[in-house]
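Omission of a single protein chain aside, the complex is shown with its protein chains in their original locations.
Per-chain numbering from 1; labels A and B assigned in written order.
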Amino acid sequence: MSAIGTETTLGQEYSTAVPHYRIEDAAERSELDASTRFPVLLYLGSGLFWLLVGTVFALIASFKLHNPQLFDGGTLSWLAWPRVRTAHLNAVIYGWASTAGIGVGIWLIARLCRTPLRYPAIVIVAGIFWNIGVAIGITAILAGQSTGVEWLEFPPYVAAILFFSYILISIWTVLMFYYREPGHIYVSQWYLLAAFIWFPWLYATTYLLIFAYPVQGVLQAITNWWYGHNVLGLWFTPIGLASAYYFIPKVIGRPVYSYYLSALGFWTLAFFYAWNGGHHLIGGPIPLWIQTVSIVASVMMIIPVSVVAINHHLTMTGNFHYLITSPTLRFTVFGAMSYTLVSLQGMSMAIPSLNYITHFTHYTIGHSHLGLYSFYTSIIFGAMYYIVPRLTECEWPSANLIKLHFWCVFYGSALMFVCLSIGGITQGTMWLTKSGELPAFQFIDTVQSTIPYLIGRSVAGTILAIGHVVFAYHFGLMILRMGQRTGQPTLFIEPAKA
Amino acid sequence: MKPETPLPEKDTPAIGVDPSLEHHDEAKHTYTADYSEGIDVNRVHGAILREKSDPQDGQEPIPLWIIAICLAVMMWGGYYLGKNTANFRSDVFDTHAAQVGGPVTTGPNATADTKAEGTAPASPEKQLEDMIKEGKSAYGSICASCHQAGGGGQAGQYPPLAGSEWVLGDKHVLVPIVLHGLHGPITVAGATYNNNMQAWGATIKDKKMAAILTYIRNSWGNKADIVTADDVKALREHFKDRKVQWTEEELKALKANPPK
Partner (left out) sequence: MNRLPTLFLGFFLTFLSAWLGLILIPTFQIGALKPEVTEDGGYSPPSPAGSAIAGESVYAANGCVLCHTQQVRNKIDTADGQYGWGRQTVARDYIAQRRVFLGTMRTGPDLASTGASKSDPAWHHLHLYNPQHFATGSLMPSFRYLYKTQKILGQRAANALDVARLPEADRPPAGYEIVPTRDAQDLVAYLISLNRSYSLKEVKE
């Protein structure tokens, strides 16, 4: 964008001799950010609250798994391992990941549609009901009202509250796009529009088919995993990729490598991802053709995943030095690389010969954390490091706290992934090991063999928890306007002066 | 008309009071007029000012080798779909059934036609073979979860059957154990177990029980004579009034003095 010369806007005339930006853009962005301040901080703040809640549940569940007598020894129903583990899952999926993702999405949509946030009441009401729904749902789970359907454990009356919020957000999204600045729709906008429209459909359909008019038998399981995988593929992945597609080129100041790759990646993701669901049921009591179709779709994901990876990589080439300084970029790129890794891993897990080893083991849990934590949560953290200073009008007070947060995220998630992967493969291969015609190990031995890795996972979880507490504290300082009053960003290290 | 005041530089002091910025100068058209919060513009908008412009799309074409990979993967997909969907049948659940074109047994009797009832009596060897096959299958679904597929039991919980003196001994003692169950301490192959085995007489019919017992008496190194359905029937009749589980004492008495 040429920035030389003078232009008039807002009744003023400004010199535009400075490269990289135009004053009008800055003025416009300032207005957009101001309009998104309360709603976005509401979503980010409440999301962070649920992250802490989910982390507490995670630690309790993790330690109780390798030490079943811990704490209450089974006397307290609300502290029972299955309920705590379910509360963890729902707190981090619906409480943290969805909420913070919507917050980041709102900010991105306002920025990219280049219109101030319209009808803020809609998103604020949606946010309040969302939090109420999650709070009631978590309480219901601990009280013993879980539905027992994985990823859909909230009772139907809570689902109705969440669905109401989702619909409001969908409507708001369409309105924002209706009022957008005419012109090019950027790739991040495709992903966000898609995610915010797909999800209510998905949620409503699934609740209808499993709870309201239940389908027969194993169809419930197929519907369950069509839903479960689509939460990842049509809700979280698009939000994460939208964020990566915005912040990577934004921070380094270069265009995305190829529009055509972006388009190819988007539509192949939209088409193939939704067919993956059956790969959760490989070998199971569902017709082989459904398993096969999902296996093929899972392998076809190599197209969108490698396309996105190449697009990002070629955008970054020559600019990797920004990773040394920028927190936003570092978290985002760590997330984007994790996306490639987790997707390739997922594809391999769908191939039957590997599936026979990893299915039903902790390997799957390692995979899900690689995806939802190393990929999605890291990208959201990166986005928050960028967005929050713009909304609170001050900079992060401590580079050291950011560094601590990043390394907790990096080492904690890496340790968790390694421990659960090795534990899972050990478990799976022990099941398959034969001594002559008979199994070489009793089932209980395979359970015992996972214990060291479960302990490792507890250690990893503790590291991640430290990171979360640090970040929440840091975020709290910003909200209380105790950040630094400066025009300089808080970077890992100060860039060398020319 | 160009403003004379230059744009604030990046390293202007932070919280501040730069009077010239706050001052509303009509002639100079400084832009603080629009954002007159009376505070340092540089701090308030520092983050926004230093931003680079929003992302743009580059126009590079899709590299040819990516297209090649897409096509290769799609070809593999087509091949895999053709091979492993079994014509989209709803009653085929695994690739082995798909290969033979329809449902197939995957139990231990996968290749045998095991309808033993109602057929003419076969040779003793065939009879034994059939019984063991049936027994193995039933053992797998009923007994193995405690006594394990290899007959090894579980240390401290369930006694082994391989090398067990009770299994290899008199069938007039073995059959009642299975009919009525067992509780209290019992020594098997030198180790003591103190658990509870439920009565199976009501759930397992004579023929199946005979098959299971014949199987366990002839597997994992065990070798003993077969148990017939008639044997089970007779013992069931003999003990028809018994309602409680056996104890080791009673079994020892039974061993010393077997019925009939």
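Here, contacts are C-beta pairs under 8 Å (C-beta built on N, C-alpha and C of every residue); 3 or more make two chains touch, one makes a residue touch a chain.
Every value quoted in this text rests on a predicted model; they were computed, and no experiment measured them.
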Statement: Among the options A:Ile128, A:Ile324 or A:Leu438, the absent chain makes contact with A:Leu438
Option from A:Ser298, A:Thr361 or A:Thr392 whose C-beta touches the chain left out: A:Thr361
Statement: Which of B:Ile67, B:Ala155 or B:Ala191 touches the missing chain? It is B:Ala155
Statement: Among the options A:Thr36, A:Ser62, A:Thr86 or A:Ser298, the absent chain makes contact with A:Thr86
Query: Going by the touch rule given at the top, which residues of subunit B touch the chain that is not shown?
result: 88, 90-91, 93-96, 103, 105-109, 114, 137, 140-146, 148-149, 154-157, 196, 198, 203
- prompt: Residue-wise, where is subunit A in contact with the chain that is not depicted?
  reply: 64-66, 68-69, 73-77, 80-83, 85-86, 144-150, 177-178, 183-185, 190, 193-194, 197-198, 201-202, 205, 209, 214-223, 226, 230, 234, 263, 267, 270-271, 274-275, 277-278, 280-281, 283-287, 290, 293-294, 352, 356, 360-362, 364-365, 427, 431-432, 434, 438-439, 443-445, 447-448, 451
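We take it that only the chains that are shown with their structure count from here on.
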Query: Any idea how many Å lie between the Cα centroids of subunit A and subunit B?
result: 28
Message: List the residues on subunit B that touch subunit A in their complex, please.
response: 1-3, 6-8, 10-12, 14-15, 29, 31, 33-35, 40, 42-63, 66, 69-70, 73-74, 76-77, 80-81, 84-86, 88-95, 97-98, 148-150, 152, 154
Subunit B partner contacts - residues on subunit A that touch it in the complex: 1, 6, 10, 12-15, 18, 20-23, 25-27, 29-30, 33, 111-112, 184, 186-188, 245-246, 248-253, 255-262, 264, 283-289, 292-293, 295-296, 299-300, 302-303, 306-307, 310, 314-315, 352, 389-390, 393-395, 438-439, 442, 444, 484-489
